[in-house]
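Would you mind keeping the following structure in view while I ask a few things?
Note that one protein chain is taken out, while the other chains of the complex remain in position.
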Amino acid sequence: MVPLNYFLILAAILFCLGVIGFVMKRNLITMFMSIELMLNSVNLTFVAFSRHINVLSGQIFVFFVMVIAAAEAAVGLAIIVAFYRNRESLNVDEVDRMKL
Amino acid sequence: MNFLKYIWLIPLLPLVGCFFNGVFGKRFSKVTIDFFALGSTLLSFLCSVGAVWQLSRLQPEERVFNLNLFEWIPAGVALTAHGFANFSIQWGYRLDPLSAVMILVVTGVGFLIHVYSTGYMAHEHGPHLGGYYRFFSYLNLFMFSMLTLVLANNFALMFVGWEGVGLCSYLLIGFYFHKKSAGDAGKKAFIVNRIGDAGFMLGMFLIFQTFGSLDFGTVMARAAEAPIEVYGSVGVLTAIGILLFLGATGKSAQLPLYTWLPDAMEGPTPVSALIHAATMVTAGVYMVSRTSVIYTHAPTAMMVVAVVGGVTAIFAASIGLVQNDIKRVLAYSTVSQLGYMFLACGVGAYFVGIFHLMTHAFFKALLFLGAGSVIHALSGEQDLRRMGALKNKIPKTYVTMLAATLAISGIPPFAGFFSKDEILWQAFSSEYGRWWLWLIGVVAALMTAFYMFRLIFLTFYNESRVDPEVEHHIHESPSNMIVPLQILAVLSVIGGFVQIPKFLFGGFDGFERWLEPVFKHPATEAGAAAVEHASLGAEAGLALFSVVVALTGIYLAYRFYYRPSSAPDRAMASAKPVYTVLFNKYYMDKIYDALFVNRTKDLGNALWAFDRGVIDGGVNGSGWFTRFTANVSCWWDKWIVDGLVNVVGFTVKMLSYPLRILQTGFVQSYAFLMVLGIIAFIWLYVLR
Amino acid sequence: MTFDQILFYCLAAIAIISALMVITRRNPVHSAMFLITTLFSVAGIYLQLHAEFLAAVQVIVYVGGIMVLFLFVIMLVNLEVVSTERRFNKQWIIALIASAVLLVEFGYVIVRGGKSSLLPPVTGPAQDLTRKNSEQIGLMLYQNYMLPFEIASLLLLVAIIGAVILAKRRLASDK
Partner (left out) sequence: MTLPQVPILPILPELILTLFGIAVMLFDPFTAKPHKSWLSSLAFIGVLAALAGNVLLLAAEGEYYNGMIIVDSFSVFFNFLFLIIAGLSILASRQYLVREGVNHSEYYGLLLFATVGMCFMGGANELIMIFIGLEITSISTYVLAGFRRTDLKSNEAAIKYFLLGSFATAFLLYGIALMYGATHTTHLSQISSALLTGRIDLRLVLAGTALMMVGFSFKVATAPFQIWTPDVYEGAPIPVTGWMSVGPKAAGFAAFLRVFFVALPALDQKWFWVLWVSSVLTMTIGNTAAMLQSNIKRMLAYSSIAHAGYILVAFAALTPNGIASIMFYLLAYSVMNLGAFAVISAWSLSGERRVTIDEFAGLGYRQPWLAAAFTVFLLGLTGIPLTAGFTGKFFMFRAAINSKLYWLTIIALLNSAASLYYYLRPTIAMYMREPGESGRTSAPQDSAPLQISMATKVVIAVSVLAVFYLGLFPSTILDFAQSSAFLVH
C-alpha cells in the first residue's frame, strides 16, 4: 500500500514543474502544455484523495476537469493559431504591444 | 399660508431655473434666461423670508421645523455604540434659527449677485458664445446645492450639498475654459476640496458609529448627554470634531488647504463674490456651528479650530499685504476673515462666528462686486498697479466700496466693527479664549485695515496709472450692477446693528438671542456663566483699542500708498524691511523725545506717539513677517499645492517606474508576479 | 517493498522525468511526446488507485484527443523558425527559484498537515469504490451530477464556437 502523501507529493512536484514550464518557456505551445501538466497533477490529487477518503465525488470532479481541459485546449490552440497567422511566430515575448 | 411647509421649494426653485436654462437656454433670449434665473432665485428668497418670518413667530424653544420629504437611504440595521440602530437617512430639511440666517444670506445675497451678473456677464450673451445661459444655469445649480447644504437635516444630505457646491465651484471657476489657468484652478479647487471631503465622510461615519444616527436633532441630543472630554486628550468626539474640521478647512480655505481659493479668482467676478466670498466658503463655519454640541464636548478639537483659524487669519492677511491683483487681495482677505470666523467658533462663540459670517457676506460680496465693477470699467484690468484716480470717474462704485472697506476694517458704526469686535472680545474673555488668540486677532485686524486701504488708495486715489488705451473707455457700470452694490452697501452699514455690545447704548443682543436655541445646551450654559462676570469696562477698552488699531492700519496705508506727488514705488515693496527699519528709527527718536527729553508735551500726545512707535515696530515686524509668510506661501504653493495637485503627478511619476517594471507587457513576467502572489497568499494563510 | 510501491516509484519516476523533459526540450514536438508519456504514467497511477474509468478517459481524451490537437497545431506552424529560438526567457533563474519556493510550501502543507488535515475516511459496506468503478461513476454522473454534466455540454459548445471563430481562415468578405 502506497501512502497518500506519496501521491500528493508527486502531484505537487508535477504541478510545480508545470508552473516552471509556464513561467520559463518561450514557446506559446509549450507554455500551454505546462498548463495541461498542472491540470493533470490536480487530477492526480483528486483521485488520490478520493481513493484515500473513500468518496467518489473526487473522481467526478476529475471527469469535469478533463472536459474543461479539452475545451480550453480547443480554444487556446485556436487563439494561438490566430496569433501565428498575425505574427508568423509562436514566441511569447512578442506578445508585448500593450504595457504599463 | 404656512410657509414652513413649503421650505422644500427654497432649494427646488433654483434647480428648476437651472434645468430650464441648462436644457433650453441655448434657444432662449437674454430676457427669458434672466427671467428663469432671477425669478427662481427671487421666489426662493421670498419663500425664505416667509418661512423665517413664520419661524420667528414661534416660541424660541419651538423654533425647529423638520420636514422629511422621503426616505433617501434606508439600509436596515447596523451595530453602533448605541446598540442596533436603524440606519435610515431622510431627504429632509430643517429650519431653525441657524439655517434661517443662512438661507436669508444665501438667497438674499445670491439674488443681488444674480442681478449684478445680468449686467456683468451681458457681453457673454450671443449665439456663438452661449456662455450666458450656461453661467446662469451653473449659478442656479450652485444655489440649489448651497441651500441643500444649509437646509439639510442630516449629515448625509448636507454632504450632498457639500459636494454639490464643490462641483459647481469647479464648473464656475473653469467657466472661462479657454484659459488654461482657469481649467487648472478649477481642477485644483475640486481636488483640494475632495481631500477635505474625505475627512467629512470619515467624520460622518464616525458620528453614525458613535451616535447611531446622522440626523442633526438626534445626534445633537445624544452628544449633549456625552461627557465632556478632557482638554488635551483625543476621544471619539475630538476625533469627529477634527475630521469634520478637516472637511471645513478644505471648503473654507483654511490652512493647510487654503491655496485653491486665490487661484479660484480665475472665475468670473460674480462667482468670486457669491461662491468664494459670501456663501460656499462659509459652509465650513456653518458646519462647525451646526455641530457646536460636539465641539463643546471636545475642547481639544475647539482649540484646533481656534488655532487654525487664528493662524490662518494672520497668515493670509499678511500675504494680502503685498498682492497686486485686486481680486487676489480680496481672496486672501476672505481666507483671513474666514479664519476669524473659525477663531470665534473655536473659542465657543458660535453665534459670533455666524454673525461675522453674515456681515462678511455683505461687505465681502460688495467688495468683490465693486472690484468687478472696477474691472468692468477698466475693460478687464485687474492689476492695482495700473489703476488709480478712479474716485471721480466711477463715484458710485467708489462710495460703495469705501463703505465695505470701512466695514471690513472694523470702523464703527459699520457692520464689520460689531462682528469683529465681538470676535476679539470673545477670544479674549470666553472660557476657551486665550490672550494670545486675541493678540493674533488684533494683528490680523491691523493688517486687514492696512491692505484694504492700500487697495482703496491704489485704486481710487493718486494719479491715474491706467493704460491710455483703456483710459477713455472708463465708464460707470450700468444700473443693474450698481443697484446691488448700493443695497449691499446699506447692509454693510446697518448689518451690524442686530448685535450691539453692552457698553454702547446699553447694548442689544437680538442676534445672540435669535441663535440661542441652536447653541444652548448644558455645556455652553456653564461657559456662558463664566463670561458673565467679565467687566464691561474691559470690553469697552478692548473695543476702543481695536478701533485704534484699525485706524493705525489705515493711517499706515495712507502713509505708504496715498502719495499725491508720486506713484507708489513698486521697488519699495521689496525694499520694505530696509525702509521700515529706517522709518522706525526715526520714530523711535521721536518717542524718546516725547517721553524723556521733551516732557512738556501732554500725555495724549505722548500716547499718540507711543502708539505710533509701537505700531511702527509692528510694521517693521510685519515687514519681516510678510516676507516670511509670502515666502512660506510661495514655498507652500510651489511645493505642496502645485504639489498636492502635482504631488499626485510626482507620485505618479515615481510610481511609473515600478509600474513599468511590473507592467512589462510580457505574459511570463505577469505569471511570475502571480506566482509570487500565490507564495505570499499561502504564506499568509498557512505559515503566518 | 511491495510490488505496489515499486510500481508507484517506477511510474512516478517516469512521470517526473518526462515532465522535466516537457519543459526542457527546445522542440515542441518532443515536448508533446514527453507530455504524452507523463499522461500515460499518470493513467497508470490512476489504475493503481483503482480509478479505472478515469485511466481510460485519460488515455482516450487526453492522449487521443487533446495531445493530437497539440501535435496538429504544432505541425501547422513553422517548426524551422520555432526550433532555433531560445528555450527560456530572461527571468528563468528567479522564476525557477520562485517555483521551488512554491514547491516547498506545498510540500510543507502536505507533509506537516498529513493525515491530521483530513477528516477520517468514510467506511461502510456501500463504500467500496474499487468495485464497478465505471458503473458507480456513471450512476453518479446521471443522478447527483446531472446538472453539471448537462452544462458541460454548453461549455463544449462555447469552446467549439470559439475555436471555429478564431481559427477559421480569413474570408474575402472579412475586413
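The first chain written gets the first letter, and so on, giving A, B and C; residue counts start at 1 in each chain.
The rule is simple: a contact is a pair of C-beta atoms (placed from the backbone, for glycine too) under 8 Å apart; a residue touches a chain by one contact, two chains touch by 3 or more.
Just so it is clear, the structure is predicted and the values come from calculations on it, not from any experiment.
K.L.:
Could you run through the displayed chains and say which ones the absent chain touches?
P.N.:
Within the full complex, the chain not displayed touches A, B, C.
K.L.:
Per the definition of touch given earlier, which of B:Val16, B:Leu42, B:Leu67 or B:Leu202 contacts the omitted chain?
P.N.:
B:Leu202
K.L.:
For subunit B, which positions touch the chain that isn't shown here?
P.N.:
Given the touch definition above, subunit B has residues 70-76, 78-80, 87, 156, 159-160, 162-164, 167, 174, 177-178, 180, 182-183, 187, 190-191, 194-195, 197-198, 201-202, 205-206, 208-209, 645, 648-649, 651-652, 655-656, 659, 662-663, 665, 667, 670-671, 673-674, 676-678, 680-682, 684-686 touching the missing chain.
K.L.:
Determine and list the subunit A residues touching the chain excluded from the picture.
P.N.:
15, 18, 22, 28, 31-32, 35, 38-39, 41-42, 45-46, 48-49, 52-53, 55, 57-58, 60-61, 64-65, 68, 71-72, 75-76, 79-80, 82-83, 86-87, 92, 95-100
K.L.:
Please identify, in ascending order, the residues of subunit C that touch the omitted chain?
P.N.:
Given the touch definition above, subunit C has residues 105-106, 109-110, 112-114, 116-119, 122, 139, 142-148, 151-152, 154-155, 157-159, 161-162, 164-166, 170, 174-175 touching the missing chain.
Convention: only the chains that are shown with their structure count from here on.
K.L.:
Examine which chains touch each other and state the graph shape they make (line, ring, star, complete, other).
P.N.:
Graph shape here is complete: every pair of chains touches.
K.L.:
Report which interface contains more C-beta contacts, comparing B-C against A-C.
P.N.:
Greater number of contacting C-beta pairs: A-C.
K.L.:
Between subunit A and subunit C, what is the gap in Å from one C-alpha centre to the other?
P.N.:
6
K.L.:
When you check subunit C against every other chain, which residues touch at least two of them?
P.N.:
89, 91, 95, 98-99, 102
K.L.:
If I count partner chains per residue in subunit B, which residues reach a count of at least 2?
P.N.:
Residues 666, 668, 672, 675 of subunit B touch two or more partner chains.
K.L.:
Across the complex, what residues on subunit C touch subunit B?
P.N.:
Contacts found on subunit C: 89, 91, 94-95, 98-99, 101-102, 105, 108-109.
K.L.:
Please name which positions on subunit B make contact with subunit A in the complex.
P.N.:
Those residues of subunit B that touch subunit A are 656, 659-660, 663-668, 671-672, 675.
K.L.:
Spell out the residues on subunit A that touch subunit B in their complex, using ranges where they run on.
P.N.:
Listed in rising order, the residues are 19, 22-24, 31, 92-93, 95-100.
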